[in-house]
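A single protein chain has been omitted; all remaining protein chains appear in their positions.
And then chain A:
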Amino acid sequence: MMAIRSSFVASIVLSCLVATCYGVTFSSLQRTLVVTASPQQGQVLKGGEDTITLTWSLNTTFPTGTDSTYHTVKFMLCYAPFSQKDRAWRRTEDNLEKDKTCQHKIVTMPYASSNNNFTWTVQKDVPTATYFVRGYVLNSHDEEVAYGQTTDSNKVNNLFQIESISGRHVSLDIASVCFSAFSVVSLFGFFFLEKRKAQASAAK
């Protein structure tokens, strides 16, 4: 028992060392967390207004001791494949340092194996896209050791949409019209003024 345990710990340490050399890859992570989010499949949430409620816990089918190194959990809003198409700045890479799938942080909380939830208001800088939620489990060195997500491994089910704010404001629209009018009026005003001056001097 002790031999299995110590070799297990040794392999974890070794893989951590290996990970720090090459960067943690997503394929090396175990999906030990069960994550659910409040939005239904296909639901549209409004940026700045609507909320997402997350609940998560450790998947009990895994052997005890799996979560011995788990320290914190970091939840991110991640792009579904539909929103990654033609957008290389959101591409999925196995090396987590280069991966751009998940760009919006929801919350970071200390790890507990059950009874967890969090409610988050969708921030105003989240773009219009199709999303799912993923939680990375970090050890005390802030390295990813496991994960959980609301969708399946092909990222097909249980996706939801967020509609961002437009960033437009009535005050901005009005300012835009006013300054534009000023510009055009000064141009034509000047033109007519010069024409009048020229006519006046020609009349002399």
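Note that a residue touches a chain if its C-beta (ideal position, glycine included) is under 8 Å from a C-beta of that chain, and two chains touch if they have at least 3 such contacts; residues count from 1.
Heads up, the rule we're going with is that contacts and distances are computed from a predicted model.
Among the names given as "Major facilitator superfamily (MFS) profile domain-containing protein", "AP complex subunit sigma", "Cytosolic 5'-nucleotidase 1A-like" or "Cysteine dioxygenase", UniProt records the absent chain under the name "Major facilitator superfamily (MFS) profile domain-containing protein".
Residues 85-89, 98, 124-125, 127-129, 164-169, 172-173, 175-177, 179-180, 182-184, 186-187, 190, 198, 202 are the ones on chain A that touch the missing chain.
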